[in-house]
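A single protein chain has been omitted; all remaining protein chains appear in their positions.
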Amino acid sequence: MKFSAQAIAAFLNGIVEGNAQVEVDNVSKIEEGRPGTLAFLANPKYESYIYETKASIVLVNKDFAPEKPIEATLVKVENAYESFAKLLELYAANRFNYSGISQKSTISDTAQIGENLFLGDFSVINDNAQIGKNVKIHHNVTIGENVIIGDNTEIRSGVHIYYDCVIGQNCFIHAGSVIGADGFGFAPQQDGNYKKIPQVGNVLIEDFVEIGANTCIDRATMGSTIIRQGAKIDNLVQIAHNVEVGQNTVIAAQSGISGSTKIGKSCMIGGQVGLVGHLKIADGTIFAAQSGVNSNIKESGRILQGSPAMDIRGFQKSSVYFRKLPDIVKRIDELEKLLKNKA
Amino acid sequence: MKFSAQAIAAFLNGIVEGNAQVEVDNVSKIEEGRPGTLAFLANPKYESYIYETKASIVLVNKDFAPEKPIEATLVKVENAYESFAKLLELYAANRFNYSGISQKSTISDTAQIGENLFLGDFSVINDNAQIGKNVKIHHNVTIGENVIIGDNTEIRSGVHIYYDCVIGQNCFIHAGSVIGADGFGFAPQQDGNYKKIPQVGNVLIEDFVEIGANTCIDRATMGSTIIRQGAKIDNLVQIAHNVEVGQNTVIAAQSGISGSTKIGKSCMIGGQVGLVGHLKIADGTIFAAQSGVNSNIKESGRILQGSPAMDIRGFQKSSVYFRKLPDIVKRIDELEKLLKNKA
Partner (left out) sequence: MKFSAQAIAAFLNGIVEGNAQVEVDNVSKIEEGRPGTLAFLANPKYESYIYETKASIVLVNKDFAPEKPIEATLVKVENAYESFAKLLELYAANRFNYSGISQKSTISDTAQIGENLFLGDFSVINDNAQIGKNVKIHHNVTIGENVIIGDNTEIRSGVHIYYDCVIGQNCFIHAGSVIGADGFGFAPQQDGNYKKIPQVGNVLIEDFVEIGANTCIDRATMGSTIIRQGAKIDNLVQIAHNVEVGQNTVIAAQSGISGSTKIGKSCMIGGQVGLVGHLKIADGTIFAAQSGVNSNIKESGRILQGSPAMDIRGFQKSSVYFRKLPDIVKRIDELEKLLKNKA
């Protein structure tokens, strides 16, 4: 879809300077502007780019006064950054019209389907699943038996959700993620073999949760593995059985949370962080990337780093000295020599 | 399926106290008990919960004598924990009746199919594949050319097994795993480009192996990447070409084993552990989470931690001192000052 500068200005309550008929169908950064795209200038540091950009339209703050001629059409608005964000959202939300139920997919007779479902090709909705309104399920997806999916949730291609799991409203699950595979529980036997411990719980994902690509959230042994409202989980993350991830907690890529660990609200977990099992992590805790966490965090708002994780300042100081260990040992050698000489 | 207290007691050779007609269709922990579920009480520490639980039935040891009235129906058995485990297994094994071959899947004319196959929708069984008896293959699965799958093995949705790979009997492979992708082998050329080294081996998985979700096991350059009998591998694990994982070895999530490394029997590898290539690891070795292993382990039964990995006690001691490095350096400063003053 193409939009003219005139239409955009009307939508944003802005004023056009230049060719009001010029059209765009995409966005770009001002420093990488291409013809047919719209960019924005909010930070004065980037002003020089506006005189060279190939973008067809640039959103600017209404008080922007160019020092040189500009080829692009300007749309002057109250707040260029916010207007741009508004356009982006509109653009992203309306690019594709996913609608209709593909006849190439399978829906169990006992499944309940809400209105306005988009169901792509080669997906399976199993027995007794309950799908809310305005749900989008793309291609090659499996929705297990008894799974419940809330309104407005979107599930991209290649996601597999095992039986009994519950996904809230307004969630988004990216391609390739697996929700509800068995927790990793095996009881060692006397002969050295392991016996599988049945994993009869489920996964419960509350509303407004986003889950990245190829992430795994295992079902509970009993009860539920829980992802609380508003949590955001990146790609390739491992969430083990009976974990609880608190409200609005953010987990970056390739991190792993071991079994039964409970993470508080509004925590931030960097990439490649690992937490051992059965921990309690206080609200607002921040773990820097690659941290290894093996003890409870009781006080809110701490920032930790390292493996084992410690206060980030302490880690950073100790890391500086780690680097200097060869020098430190030389100083000890020297002291020993001096003292020996004195003896 | 619902079961009455009476039926459960009959199955477990137990005695009912309370309403023998009450029915359950799920299990719960006694402290989270919900109506319609069965819980158990084995550990006296949890006794207080039995007086409050909403579970409809509770399994207890036969000598359990309540101190107060209990709302739930009791089933008294020889060993409440073992009886519960027995019920769980029965429950898990019989929940879904996966049977039949979907006409929406593809089976090559040259594939051989054993009796009692469950084949879900939108799966492909390629040329000359051999599928054993009682195998379950869920949805959106690819079984490559010449692949052999042993009796009673279950393969969940979205698994892709490349050509020539061999999967044993009684294995379980969770959703999204990839078996037999090319090993990561490229020969540097004089012009700086890399040339792919053909990976013409396969993956050989023995019996009773469980593989988690979104795990990758690469095919060998030549010969086989081997997972020995009874090994258990968690989610998001990387097993490179020509690796061998020993019998009953357990590998937790997000660990990675580099090319040609051979891991002994009954090892335990924690989460996010990495091993470099071409190592030999003795039987019974334990690596704590996030260990980085870059040398052979020749002696059996060692426990290691750290990157590079060392004996766990040494690692833990050194970690305590790492934390204290700023103090340690102050002590050296002090000593130097003292000695200087003396000089």
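Going by the order they are written in, the chains are A and B; count residues from 1 in each one.
Here is the rule we go by: contacts are C-beta pairs under 8 Å (C-beta built on N, C-alpha and C of every residue); 3 or more make two chains touch, one makes a residue touch a chain.
In this text, all values refer to a predicted model and were calculated from it rather than measured experimentally.
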Selected from A:10, A:101, A:250 or A:303 as touching the chain missing from the view: A:250
Among A:42, A:175, A:286 or A:303, residue touching the chain not depicted: A:175
Subunit A residues touching the omitted chain (full complex): 26-29, 32, 85, 88-89, 91-92, 95-96, 104, 120-122, 138-140, 156-158, 172, 174-176, 208, 210, 212-214, 230, 232, 234-236, 247-248, 250, 252-254, 265-266, 271-272, 289-290, 307, 319, 322-323, 325-326, 328-329, 332, 335-336, 339, 342
Absent-chain interface as seen on subunit B, which is shown: 106, 122, 124, 140, 142, 145, 158, 160, 162-163, 176, 178, 181-182, 184, 186, 192-194, 196-200, 214, 216, 218, 222-223, 236, 238, 240, 254, 256, 258, 272, 274, 276, 292, 294, 307-308, 310, 314, 317-318, 321-322, 328, 331-332, 335, 338-339, 342
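As a convention for this text, only the chains that are shown with their structure count from here on.
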Subunit A-subunit B separation of Cα centroids, rounded to whole Å: 25
